[in-house]
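Just one protein chain is left out here, and the rest sit where they should.
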Amino acid sequence: AQDKVLLLINGALGDKSFFDSANKGIEEIKAKYGDDVETKVLEIGDDPTGWEPALLEVSEQDWDLIIGGTFSLSETLGTVAEQYPDKKYILFDASLPFEGGAYPNVYAVQYKQNEGSYLGGILAAGLLKSGLPADAGTALGFLGGMDIPVINDFLVGYIAGAQSVTPDVKVSVAYAGSFTDAAKGKELGLAQYRSGVALGFIAASQAGLGQAAAAKETGKFVLGVDSDQEAIFAESDPAIASQVVSSVLKNVDVSLVRAYDLYKEGKLPFGSAETVGLAEGAVGIVETGNYEKLASAETKAAIADAKAKIAAGEIVVPTAFGMDTAAISAIRDAVRP
Amino acid sequence: MAEGPIVSFRQVGKTYPNGTVALTDASFDIRRGSIHAICGENGAGKSTLMKILFGLESPSAGQVFIDGAAADTATPDFAGKHGIGMVHQHFSLVPILTVTENIILGHEPRSSIFIDRTKARRQVVELSERFDLAVDPDARTDTLSVAAQQKVEILKALSRDTRLLILDEPTAVLSPPEIEELFNRLRDLRAAGMTILFISHKLHEVRALAETVTVLRAGKVVGTTPLAEVDDAEITRMVMGRDVDVPRRQRQTTSAPVVLELAKVSTRSHDPADRIEDISLSIRADEIVGIAGVDGSGQRGLVSVLSGLMHPASGSIRLSGADMSRAAAPAWRKAGLAYLPADRYAQGGTASLSLADNAIAGTDGDKALQWGPFLRRGAIRQRVQQMIADYAVRAGGTGERLDSLSGGNAQKLIAARELAGSPKLLIADQPTRGVDVAAAALLHGRIDQAARNGAAVLLITADLDELLRLADRVLVLFNGRIVADLANHAGLTPAALGPYMLGLEKAS
Amino acid sequence: MIEFFQAIADPAVVATVLRVMTPLLLAALGVLISDRAGVLNIGMEGIMLSGALIGVLVSAATANPFLGLFAALIGGGMLGALMALFINGLGTQFIITGIALNMAALAATTLGLFLATGDKGMSGALQSGVLPNIDIPLLGGIPVLGPLLSGHHMLTYVAILAVPTVAIMLARTPFGLHIRAVGSDPKAAAAAGVSRNRVQFHALTLSGVFGGAAGAYLSMGYVSWFAQNMTAGRGFIALAAEVMGMGTAWGTFAAAAVLGIAETVAITMQTKGLPNELMQMIPYIVPAVMLTVYAARRQAKARSNS
Partner (left out) sequence: MTRSILAGLTEFALTALVIVLVILAVLVPVALSQPDPFEVLRLFVLGPFGTIRHMGNILEAATPAMMTGLAATIIFRAGMFNLGVEGSFFLGGLAAAATAVLLPLTGFVATPAAILVGALVGSLACIVPGYLRVRFGASEMVNSLVLNFAFLFAGVYFLNYVLRDPNAGALMSYKLPADFTLDRLLQGTRLHTGVIIAFVACILGGIWLYGTRSGLNVRIVGSSPGFASHLGLASSKLLMQAQVAGGLIAGMAGAIEVLGLYSRFSWTALPGLGWTGITVAILARENPFLVIPAALFLAYLQVGGDMLARNLDVPSEIVGLVTAAILLAVTAAAIFRHPAFLRLIRDIKGQERGA
């Protein structure tokens, strides 16, 4: 019989990163299974008060599989899932307390974005040594949308990766306080570049792209996030694209297709959480385009090595989840230029 | 074309969008080169008719002929096209603009895209010299006295090749000497060939100035006659449709105790209207002291120190023996002050609240109206209905908004509130400005009554008839000082007060 | 002290201040014109957002950034005119009209972006134009001063030149006189034959044109794309700037400059590691403090006068 799959977007599509990637996963599922599956994507907005009514409503409809993401949605999804034990749910980028057989109809998948950004850190520090123009600058940058755990998880992985190449690397950290204010992102980027940053990691959605515009203007560089941001600008603004050295990927699509494959085989472990990372191809780094051209052989080797070691568990990348504010401040302070 | 009436109204009617019928079937002519007066009670439709003639309102029926030809009404350039200028009943100068800017507003002389400021200023200076109306072309309008603003209004009305000048109650805010000066200017204008339409409630003014009068009553033309052919009683009958019996205060010398006593009170202020110097006066119970003076001579300062809105810089104020020099407004009210302010809507009441709310405002703590913090709705309604009946306020109900009342009725309601209880001191500031004769008579009666009940009354008014009718004693203010203190004996006339008001004479 | 002036004279810092204040100044001048005419343009935020999108779409369609700017100006002007029609034609309150316009613009620009690009987030897929920076040949050569004055964005110069233009327009032209008259006393203006509806219509239209320019600056100057809600409250800060400017063009300029400096300080301090939330408060605290200090001064003066 036909399966009915619904993806809930508790924000808006078009973020060029997280939700778009989830949407891509649904498209891939549809492409792969064709008429065997009916899919729909539903935007339920970013106002948390509306989420529970929306979840309740769709749970009463005849969907077989309801997919939703983010930590913010997780508790609501858990509550609703308890009320509809016959329905199946997939929760991505967050987990639920499954202990003692709770939530038997929910499967949760989380990402080790810190692993991806660890690779990004290696690349950035490597490029700083060789690959970028000598006068570009002496420090790395990081622009976060907000001072929140998911973003800081990128940060700590990035710093750890960079430190693995250059132990005393300097990283200038700023937050835009918004994921949409591109002008603010550009201004913060310019300020970073002015203070000696050669390459900045932009984990701030559209605000981060503001820093990409700053890179174009100053001839400095950025490391993209979530999806291949060089590709976004490849046609519309090649001058920006040329400043994007690579992007740290969080492939929600890959994890969703994988989950659906397992579901079809009846092997999806409902009632538990999985954490996917490099090993599953759920996070990573773009290794085409500018990366090809700019990164030295040594850097590429270091990245390949780190990938293998992370997959093998030899390197454990630190994570911001569970870290308190003071600990994160300490990390930031330690690398401040 | 220069023959015949300059304006003819034919069966003009006006019904406002809210259903008010302001005019019906109004027909009469205005003779070229004359001064034509229009009289009528408040709300008779005078302003409405003038607004139609000026092109601000369109008639709902009938036609206006100008120079014998039917005119399209209410087009934006109507007044300019026909050479009509109007001085509105309520001032229509923009306060933040200079005199020059106000006068040229709407027909600015230009050089390229800019205002030609030299030319504009020259126009104003020429205009003011030609019509003998002296103004400072560069002064900001809101810094001018009322009389000076009036001059600016007239200059503005004359600034566009005007041949017909409408003046809607121009004298209401002027003092007698200023009125006399205005009249001289208007006569000059007539001599120069101007036609003037003049609206006033005051018969002697009409008589002094105009040749012809048209009387409106309730939106209808009662008649148009040369003034020489009718006597005052006749016109009054036409206006009122009845004879009005004017109550006169029985003057009595009294040895009642002094209630209010000011000794050498001065205020400091940059605004002359707020500045008083060395004012000493006393008012006994059952005494009405009238204040005369050109507007802005310190009346506002005097009222402010007597109601606690301002404190004197020196001198002392006593009310029934108690020192009130530094008392604030609530203390004054508690001590028995009642106050009828000149600005009825800004100070006397609040337009957007109901009659009941307005009528009981300030009665904080009145046990009959209040139960703890709660208002007793029933008792309040009764009380207010009583007030409405006592003061003959024409109103729909106690829940109506105050601004649904006409000006005179609003003033009666406010008076009913202020005079409730038995005030020790009553300040009545222009109590009947813009109020019709019957309502004015009622208010005069109530003020007189308040005095008889033991109040000391301070009456400030620009209407010298009112002053002489009510006051036992007249003080003349000039430049913040009392320049005359006159007992109101039978021989005292407005003419006798004039020299003091203009500061030509001093007496005490 | 010397250090302070050195820091201020740093061309990079000056450039930052100018960049940050340009959209504020353009929008605040637009607000000023509307305010002087008696209809404060609360919808500035929405007009800016719409201008930003229109500029991007038209410049992408025509491959000409100047046509994009022109369209943004026209679009902004039309929205201003629309507000005037609602306010004076249908009698809606100006505050509500502004709130409604902001609400509608946020929704409509998102929808518009979606229809044009299939995307609700940003217009990265479109090849939209960028308005140029301008090097002033003579000025640029002067030592010290040259780098401070030359090489800024076209609309930055427009914004700065707009200050004396608006000041003169208000003081010296018939239109300016009509604006001041209507804003101060519409009845009196009507009695002089100056129609409130007409003047406010023109004033709001012009105000909208300024808003369109401010929006175009964001999407065609700051960055080269449109992003959902990219104005991020600048229209509201422009309102604050106008009020701080006390109704004059030069005052508005000063206020926009102060806000630009405040934002620049906030940005610079953040890269020095101070908590970003507290830094983000600066551009909001500064106008409140300035407004209050100014009001307190004025009050004290009024008191000492009487």
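Note that the chains take the letters A, B and C in the order they are written out, and that residue 1 is the start of every chain.
Heads up, the rule we're going with is that contacts are C-beta pairs under 8 Å (C-beta built on N, C-alpha and C of every residue); 3 or more make two chains touch, one makes a residue touch a chain.
Computed from a predicted structure; not experimentally measured.
The omitted chain makes contact with just one of the residues A:P48, A:P238 or A:G281: A:P48. Touching the chain that is not shown, out of C:V13, C:A52 or C:I237: C:I237 (per the contact rule at the top).
For the chain left out of this panel, the touching residue among C:A27, C:L79, C:L101 or C:L148 is C:L101.
Residues 86, 89-93, 95-97, 99-101, 103-104, 106-108, 110-111, 114, 233, 236-237, 239-240, 243-244, 275, 277-278, 280-281, 284-285, 287-288, 291-292, 294-296, 298-299 of chain C touch the missing chain (whole complex, contact as defined above).
Along chain A, the points of touch with the absent chain fall at residues 42-45, 47-50, 52-54, 56-58, 70-72, 74-75, 93-94, 146-150, 177, 321-325.
Touch with the hidden chain on the side of chain B covers residues 17-19, 307-309, 328-333, 339, 341, 343, 345-354, 357, 360-362, 364, 370, 373-375, 377, 396-397, 399.
Methods note: only the chains that are shown with their structure count from here on.
Centres computed as Cα averages put chain B at a distance of 46 Å from chain C.
One inter-chain figure worth recording: chain A and chain C are separated by 35 Å, centre to centre, where each centre is the mean of the chain's CA atoms. In chain C, no residue touches at least two other chains. Contact residues of chain A toward chain C in the complex are 12-16, 20, 147, 172-175, 177-178, 180-184, 186-188, 190-192, 194-195, 205-206, 209-210, 213, 232-233, 235-237, 240, 332-333, 336. Contact residues of chain C toward chain B in the complex are 172-174, 177-178, 180-181, 184-185, 187-195, 305-306. Those residues of chain C whose C-beta lies close enough to touch chain A in the complex are 12, 16, 19-20, 23, 110, 113-114, 119-122, 124-128, 218, 222-225, 227-230, 232, 234, 263, 267-268, 270-273, 276-277, 280.
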